[in-house]
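Every protein chain except one is present and positioned as in the full complex.
Up next is chain A:
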Amino acid sequence: MYIEHITLTHYRNYPSLTLEFDPKVNVIIGENAQGKTNLMEAIYVLAFTKSYRTSKDKELVMWDESYAKIEGTVFKRNYHIPMEMQFQSKGKTAKLNHLEQKRLSHYIGALNVVMFAPEDLNLVKGSPQVRRRFIDMEIGQVKPVYIYHLGQYQKILKQRNHLLKDLQRRKTTDITMLEVLTDQLITHASEILIRRFLFLDLLLKWARPIHQGITQNKETLTIDYDTSIEVEKTAPIETIKQIYQETFKHNQQKEIDRGTTLYGPHRDDLIFYVNGRNVQTFGSQGQQRTTALSLKLAEIELIKNEVGEYPVLLLDDVLSELDRHRQSHLLNTIKDKVQTFVTTTSVNDIEHQTIQTATIFHVDNGQVICEERREH
């Protein structure tokens, strides 16, 4: 799939802008603080209905304006699909094929986007929260039911934590209610866990050869799902439920003493190993980068496998963060098959052919000029 065009109205620093995109590589060049990332963000928002930079939709609307609108057409399976996101003070509306979608889960997934930003290098060395977010976002993109289970899980978790706090402070002694909430929690926890296991298995299958490619067969990547319960990754859902049941039963007093839920997917983490060594603690900066890059590239293949088409790739300021070897590996992977958007301050130091033949956009203080395509 690829984005044919995008129109922004009152979006961040763009009062009104229409851009036609190249189905292959689009390079967005500009000095700092001119609006390069705003363009990337707009594409991201069009796909996911929310920004990765802020949780406040209001920030997307240009100063002194009442609304912001992003329109785009996506070419997918031989169809031109119009998409539209509009943000007002009342809230946001998402339109697919000109029809408003009341449920965002019906909208998300029409345009698949994989984003690689400098923050993503944190995937390996950052907090567990970053890795959980990564895995939740990716599964949600291909499996809408996962979003439902996650939402229910978080609601029940909140209720359960409140009750545990009340029990801790002896405001109540109602163990039956705790058992009820535990049962509810387990139902969704097991659904989440089993889907995460499946996803990681697939992800590793794609990531390992990519990783080997980048490291010229010197390193082998392994991903471990670190969970607070003792469970086989191939266990059926009934077994997972039973193990959760036993864990919660066994640790009931401990949870009451601490006043919070100590087990479940919200406490789990991913651990990456290269040649059997934990990359987060023992890996070099370069190894951490390679791991993050392999995971992102694997994601592209995974979505292609699930959805049937390659997603759109957004590379925000990352080319400059990678050395020449990793750069060319990345560019070879996307070559001719993945529509890619790259932001950078300059293309002069990138010699790769993919960039040399790309369509270039110059961004200067909210003005975007498309450069004539250079000779091949």
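We adopt the following convention: contacts are C-beta pairs under 8 Å (C-beta built on N, C-alpha and C of every residue); 3 or more make two chains touch, one makes a residue touch a chain; residues count from 1.
Just so we're on the same page, contacts and distances are computed from a predicted model.
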What protein name does the UniProt record of the undisplayed chain give, "Branched-chain amino acid ABC transporter permease", "Recombination protein RecR", "Urease accessory protein UreD" or "NADH-quinone oxidoreductase subunit K"?
"Recombination protein RecR"
From A:Ile156, A:Leu221, A:Leu293 or A:Leu315, residue that would touch the chain that is not displayed
A:Ile156
Full-complex touch with the removed chain, picking from A:Pro23, A:Pro82, A:Pro128 or A:Pro144, is A:Pro144
For chain A, residues touching the missing partner are 103, 105, 144-145, 148, 152, 155-156, 158-160, 162-163, 166, 172, 174, 176-177, 179-181, 183-184
